[in-house]
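A single protein chain has been omitted from the complex, and every remaining protein chain is retained in its original position.
Order as written gives the chain letters A, B and C; numbering starts at 1 within each chain.
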Amino acid sequence: MRLSIEVALEYTLREPADILLQIEAAQMADQRLEHQSLTIWSDHAVTATAGEDNIGQRCWVRADHALIARYEAIVAIDRPAVALRSLPATPVRMLAGPLVPYLLPSRYCESDKLEGFVRRTFGGLSGGALAAALVDWTADNLRYEAGSSVGMTTALDTFGMRTGVCRDYAHLLVALARAAEIPARCVAAYAPDVHPSDFHAVTELWLDGGWHLVDPTGMARAEEIARVCVGRDATDIAFMTVFGDAQLCRQSVRVARLDALA
Amino acid sequence: MRLSIEVALEYTLREPADILLQIEAAQMADQRLEHQSLTIWSDHAVTATAGEDNIGQRCWVRADHALIARYEAIVAIDRPAVALRSLPATPVRMLAGPLVPYLLPSRYCESDKLEGFVRRTFGGLSGGALAAALVDWTADNLRYEAGSSVGMTTALDTFGMRTGVCRDYAHLLVALARAAEIPARCVAAYAPDVHPSDFHAVTELWLDGGWHLVDPTGMARAEEIARVCVGRDATDIAFMTVFGDAQLCRQSVRVARLDALA
Amino acid sequence: MRLSIEVALEYTLREPADILLQIEAAQMADQRLEHQSLTIWSDHAVTATAGEDNIGQRCWVRADHALIARYEAIVAIDRPAVALRSLPATPVRMLAGPLVPYLLPSRYCESDKLEGFVRRTFGGLSGGALAAALVDWTADNLRYEAGSSVGMTTALDTFGMRTGVCRDYAHLLVALARAAEIPARCVAAYAPDVHPSDFHAVTELWLDGGWHLVDPTGMARAEEIARVCVGRDATDIAFMTVFGDAQLCRQSVRVARLDALA
Partner (left out) sequence: MRLSIEVALEYTLREPADILLQIEAAQMADQRLEHQSLTIWSDHAVTATAGEDNIGQRCWVRADHALIARYEAIVAIDRPAVALRSLPATPVRMLAGPLVPYLLPSRYCESDKLEGFVRRTFGGLSGGALAAALVDWTADNLRYEAGSSVGMTTALDTFGMRTGVCRDYAHLLVALARAAEIPARCVAAYAPDVHPSDFHAVTELWLDGGWHLVDPTGMARAEEIARVCVGRDATDIAFMTVFGDAQLCRQSVRVARLDALA
């Protein structure tokens, strides 16, 4: 299937600042960029650099008074739906070095504090059956509510509050999976059917030797997600990190299926 | 029934310090002090002052090099067992001012972050039936494990970790009850059958116009608990708060039923 | 001096809820209510109950669809300016029971974590000189910035971030004072010259046998503050606590000096 993506950002700055943008869909085997253009109005050179785990890229932008950016892409996604439930378990001792951080707690995903809950609640399960149970649990036990969390909200907070937005769903599923000894990372993504239309955050779980996309909010199917970048949690995958102060003027994200049109 | 209580404390100090002790069983209608003696070896006067909610008393002690204290008491407890489950609910708007703090989050009891869980899990219940369900949930979902928590551990941590000691059980039940709009406070107490023998922490839930003692660890029955003091959480009910530094040398707490001997 | 106070609140509710209001100026020796009227549009009875430390009063309101309230008062304040700096120190062991909680850490004031900083930075000082140094330090090291904090922000956060609103200034000063063994509480208040005009939060420090009002933001002078209620931190002194969900429609707070008119 193919996605059309259009993003417009407009921010003002009181003082010149360096800005890290992560908004470009990543070129990957299962998501091919048919077309892509990122336009940034700036008097300064824009520098691209590798994303976390060498997935996608980040842009460093220097902005004096404003950041105005426009991004357009058409992404062809060819990713089969996978039945998580049937995937075998991998003992942690088989995991290569680059996966190790995804087993450990991170800033917003205090997986160490959820081990007790996971052990008690999902004790007999392993591998894909365990992963699927964690996904179901997250979907069943959280309520999506715009504005119900803030930047400081962590997975443990969400575990108690039982409400959140996509970021909170992703954090909690990631924390639960790590507590269950399943490597898990957060993924910034574009997907259709995200309401209200915005940058989206989903998760990837490592099972049977590969990463598997899961959207615990249930808004996006794995076959329709275009990854932007990955990381330990929201810290790594923010679409924009400003080293200074910026005020939002206007921001829009539009994602549409093209297949119907093709 | 009657309890015999013997406490010995021995601490050393590098520098003189003021110390707040809360180790005396409180004189109350349902627990009568038949005998009590608190001996503190100090060159300075000891000052007694009222405990929180005017329950029990605290002692201010000035110690130069060491704090050595011995406490002995015989407490006659006359408190009927109450079936929480049958008690009616009280709307929060009927609660008098002194109860209000016990509806609110406190340092170690982040009840605001547990409201979502409580609403989802115990939605149809109210009053004593709700309280009893929270007590059962706490008892069923935590595992008692010495050394599994630290001083910084909060109710939300315990909610994720699912292990703790008496203090953590009390914090979690208190936080759940407040999230359920049931006033709840922490109680420092003596009780037989606490293993290892030590100062104990339990809870009181306000239902049907009165406070009801509950030990969510299940170690003590409400009819056999001698209260020392009450408060919002461990902050208020610590048996010893040192305004300086003290090192433990020796500490023992012995609590025995006297009835067999009577 | 005399203050005129006018407050209007308008909130809507999706479902009926109990609401705790703390917006009435407290009747106290140093602030006399010349006129006061609180009007709440409700089909249910309003219940008044004592405020924390028996200062001021709280109202319990039952609201079905909306909370609409109007409060007007004229308060005559007769409170001499006090030079904190000259007040003698009181050893903690001289403090009566009701003051003890104000020495201890609370939900938003983690004074235990600031003891090291206080000892290092203000080591030689005590009593009023210490208190004055803490007030000056807070005023000098924080920057007032609307929107720079959220409900979860604690004194320790503010200590690092060095920005905040009145609530954060109050929390940090209270935490520093407790770390310095000076009892400190938070005070909800009305004051002129608060910009933008709103409910205000200040502090009281216990020195020389009495509470002394201090506004660490520097916006209000102690002689011009009308207390509403007191407590350990923002948990206790919120002007409105909703046991349910409420959405703000309109809210205004106007406070003016009447002396010029008199």
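The rule is short, and it goes like this: a contact is a pair of C-beta atoms (placed from the backbone, for glycine too) under 8 Å apart; a residue touches a chain by one contact, two chains touch by 3 or more.
Keep in mind the model is a prediction, meaning the values are calculated, not measured.
Although it is not drawn, the missing chain touches A, B, C when the whole complex is taken into account. Only one of C:Asp53, C:Glu115, C:Asp198 or C:Glu223 touches the absent chain when the whole complex is considered: C:Glu115. Contact residues of chain A toward the unshown chain are 18, 20, 47, 49-52, 54, 57-58, 60-62, 91-98, 100-101, 103-107, 110, 181, 231, 235-236, 241, 243. With the whole complex as reference, residues 150-153 of chain B touch the missing chain. Taking the complete complex into account, residues 110, 113-117, 119-120, 141, 143, 156-157, 159-163 of chain C touch the chain not shown.
The definition used in the following text is that only the chains that are shown with their structure count from here on.
Touching chain A and chain B at once are the following chains: C. The chain with its CA mean position farthest from that of chain C is A. Work out the mean CA point of chain A and of chain B, and you get 44 Å between them. Chain centres here are Cα averages; for chain A and chain C they lie 41 Å apart. Computed from the mean C-alpha positions, the centre of chain B lies at a distance of 29 Å from the centre of chain C. Chain contacts: chain B has residues 110 touching two or more partner chains.
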